[in-house]
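Every protein chain of the complex appears in place save one, which is left out.
Our next item is chain A:
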Amino acid sequence: MNLLRAELRRVLATRMWGGLLLAAVALGGGLVGLMALVGPENFDPPMPGLHTEEGLRSILGILGFTAFVPAAAGALAATSEYRHGTAAVTFMFAPRRGRVLAAKLATHAIVGLGYGIALAGSAAVALFTVAALRGVSLGMPAPTVLALLARIGVAMAVYLLVGTGVGALLRNQVAAVCVVVGYLYLAEPVLMMIPGVNALYPLLPGGATAALTDFTYVADAMSAQLGNDAVALLPPAAGALLLTGYALAAAAIAVVVPMRRDIT
């Protein structure tokens, strides 16, 4: 309990915490609000409007592509102790490292959920407000929209933990953030384009997130453009299961890898 309190203090005392909340609201409320205000039907190329289920899923699904933000935050937080040399102090205060690593993981999960709630909550507020202002009736009932947003919120927490796992593995802050952002921002979309390899996409974190929100717009557009066969995403439940698997794997790495490693 002391350890959890200490780790929460560690996070809350930095400015990252506030910055992360701000990013969540900017991306959730700001981005969704802006897209809803402009209307997907006015995008270039045009997408189906908010009054259709497809249009609604698309603008919410785009939120899935902002997952590199919590992932980078997780990688930053997990490597911070190595970068600033406090890992030695922390492991001296808690030589049974498993406990402090678990406390860190719990803290990161709390921060990730906080981020997800802020992102999804502000997106919901923005979406319903703009729809009311524009007099558009949304293409899905409100409970379905909220459930979709809740899934996105949870997915964000998963990404934060994935970042934590990568950070624990690499320890070098710059490397960890580059790997996480580079993978989510560049590598995954590129993999999506390569014929053959793109069959793996549904099994990658991005594919699982897209499955979770049933968001196929980008994958379909890419396949259409490249003339590939459309990539079939997993059903939402399988996507959720897969994402949980990634979160657990990342959590295991974050706790097990630093357990016996020498701190020099």
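As a working rule, a contact is a pair of C-beta atoms (placed from the backbone, for glycine too) under 8 Å apart; a residue touches a chain by one contact, two chains touch by 3 or more; residues count from 1.
One rule holds for everything that comes next: contacts and distances are computed from a predicted model.
Think of the chain that is not pictured: of "ABC-2 type transport system ATP-binding protein", "Tryptophan synthase alpha chain", "Cytochrome c oxidase subunit 1" or "Transglutaminase-like superfamily protein", UniProt labels it "ABC-2 type transport system ATP-binding protein".
Seen from chain A, the chain kept out of the figure touches residues 2-3, 5-7, 9-10, 13-16, 80, 84-86, 88-96, 100, 260, 262-264.
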